[in-house]
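The other protein chains are all here in position, but one chain of the complex has been omitted.
Then we have subunit A:
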Amino acid sequence: MLQPTLKLSGIPTGGSFRPRHGRNLLSSNITRILVNVPTAIAKMLPRFTAPRGLASSIRQFSTSASSLAPREGPAPTRRSTTATLLNLNNSQKPDTRRGDAAQRIVQSTRARQDASSANIYALTEANKQRRTAEEYMKDMPRHWVPGDVYSPHDLSGAEMEKTRKRNRRRGDVIDALGIRPQDHYKNFSMINEFVNSTNQIMHGRVNGLRAVNQRRVAKMVRRAIGMGLYPSTHQHPEMFNRKWFPDQRQAPGRWGN
């Protein structure tokens, strides 16, 4: 048998296997370490001697024993059977000449650079597209629920713009919650919902409250201001904080939540 076979789990062995850098599996120290072949086994296996005609093809920059590995020379005068068989594996390799190693290093580095720059380009493009898609998504604020019915009009920009705008309150909030507003005169977040930025009580039409509840809410606001619990010309300072430092809303306990 000319070609030694080595059984390694998960790695094709025998004549068909060649490590990536063109080195012979058995004679390359690096490969041996990489594939974790015990040195003892490797020593037991037969080694090749380089055919005489290939002496000229020994690579200049290589110090490892792999330089002795047979490879197709420029013009071998005579070929041994072994070499011919081994060369079957190297048949796709271009002719190597003196100084090729340096050239190959340059080439592989360049290829690697090209690949990585192509990769970076693809990533940048994907990121750009994702960002554009996210920008478009900002113009589609509608939250859909299974069971919703839509027509082409509902997907239009005009309709989406309407969805984005805060809807006018429909129905009476006080009735829906079933509360007595007078009981909540100390609840400044609730008062804030019924007054504008300069602390004027909102109109019932804006609030969407029925007349009775509007009177109750107005009484609640006036009571809070009269007792000095709520400012009369600006929003409550806690509301400022909520507006200008929204991150603090996350702080537990700060707003009573």
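Assume contacts are C-beta pairs under 8 Å (C-beta built on N, C-alpha and C of every residue); 3 or more make two chains touch, one makes a residue touch a chain; residues count from 1.
Methods note: contacts and distances are computed from a predicted model.
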Choices "Sister chromatid cohesion protein DCC1", "Bardet-Biedl syndrome 2 protein homolog", "Mediator of RNA polymerase II transcription subunit 27" or "Mitochondrial ribosomal protein MRP51" - which one is the UniProt name of the chain not shown: "Mitochondrial ribosomal protein MRP51"
Per the touch definition above, residue among A:T109, A:Q129 or A:Q200 touching the missing chain: A:Q129
Listed residues A:A102, A:M140 or A:M227, member touching the removed chain: A:M140
Residue among A:L155, A:V212 or A:M227 that touches the chain left out of view: A:L155
Contacts of subunit A with the absent chain, listed as residue ranges: 129-130, 132-134, 136-137, 140, 142-151, 153-155, 159, 162-163, 165, 167, 170, 174-179
